[in-house]
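Worksheet for the structure shown next.
Apart from one protein chain that is not included, each protein chain of the complex appears where it belongs.
Here is chain A:
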Amino acid sequence: MKLTLKIWRQASKTAKGSFETYQLNDLHPEMSVPEMLDVLNEQLILSDKEPVAFDSDCREGICGQCGFVINGDVHSPEKGVTTCQTHLRSFKDGDTLVIEPFRAKAFPIKKDLCIDRRAFDRIIMAGGYISVNTGQAPEANSTRISHELAEEAFDSASCIGCGACVATCKNASAALFTGAKISHLAMLPQGSIEAGKRVKSMVAQMDKEGFGSCTMTKACEAVCPQGISVANIVRMNKEYWKA
C-alpha cells in the first residue's frame, strides 16, 4: 500500500520545527507504525538525509516509550491502542498521515517526534511509593485483600506512563496519571497509611511541573491504552480534600 506522511521535524529542543512530506510506496497492512517509520528511515539514511528521530522500545504496548499524534488522534485511530500497536491496516491505501509529537508544556520536544517525559518520574519521586525497605515485609498472606480490591488496584496500577492523557487534554493535565498512582496505593491497606502525605506532595509536584488543571472532559480516559478510568481522578480529589 501507499501512504503520504507529513512528519514534524525539529532539530533540537530550541530549534523551530515544521512538517515535511514523504511518500512511501511499498508498505504492507500488517506493518506497525514504527515499522513504517523504520522503512522511511532506511530510505532517508541511504539518500543522505537525517532519519526521523522517534521513540519506541517494547513495540507491544507495555513500556510506554512510543506515542505520536496521528491525524489528530493521540497514539492511534484505534481505541485503547498505543502507536506501536497500530498497524497500517487501520489506514486506507493512499491516505495521508500527519504525524506529530505529543505536545505539552511539561513534555519538551527533544528532537522530531521524541519528547521528554521525565516530569512523570518527578511526580512519582514526590511520593508515588510505599515507604518500605527491603527486608521489612511481613508474610504476604497475613493481610487479606479481596479479589475485587486487588483487581481494582491493578486497574489503576496498569498505567504505562506514556503521556497520552496529557497529550489529549486541552489543559495538558496530568490528573489521570497522578490520580491512577494515588488511587492504586491509597486503596491498598499497605499504602493507605501514607495516603494523605502522598496526595499532597504528588499534586504539588504535578502543578510545579507545569501540567494544567483537570476540567473533567474525560478525553484522557478515551485515549488511555490501558483504559484507566477517570474514577481515579475523582478518588485523587477525594484523598486530597481528606488530607
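Just so we're on the same page, a residue touches a chain if its C-beta (ideal position, glycine included) is under 8 Å from a C-beta of that chain, and two chains touch if they have at least 3 such contacts; residues count from 1.
Convention: contacts and distances are computed from a predicted model.
Asker: For the chain that's not shown, choose its UniProt protein name out of "L-arabinose transport system permease protein AraP", "succinate dehydrogenase", "Nitrite reductase" or "Urea ABC transporter ATP-binding protein UrtD".
Answerer: "succinate dehydrogenase"
Asker: Looking at the whole complex, which of A:N71, A:N171 or A:Q190 touches the chain that is not displayed?
Answerer: A:Q190
Asker: Sort through A:M125, A:A204 or A:A243 and give me the one touching the missing partner chain.
Answerer: Of all options in A:M125, A:A204 or A:A243, contact with the hidden chain holds for A:M125.
Asker: Extract the touching residues of chain A with respect to the undisplayed chain.
Answerer: 12, 28, 30-32, 34-35, 38-39, 41-42, 44-46, 48-51, 53, 55-65, 78, 81, 85, 87, 89, 110-111, 114, 116-118, 120-121, 124-126, 128-141, 143-147, 149-151, 153-154, 157-158, 160-161, 184-185, 188, 190-191
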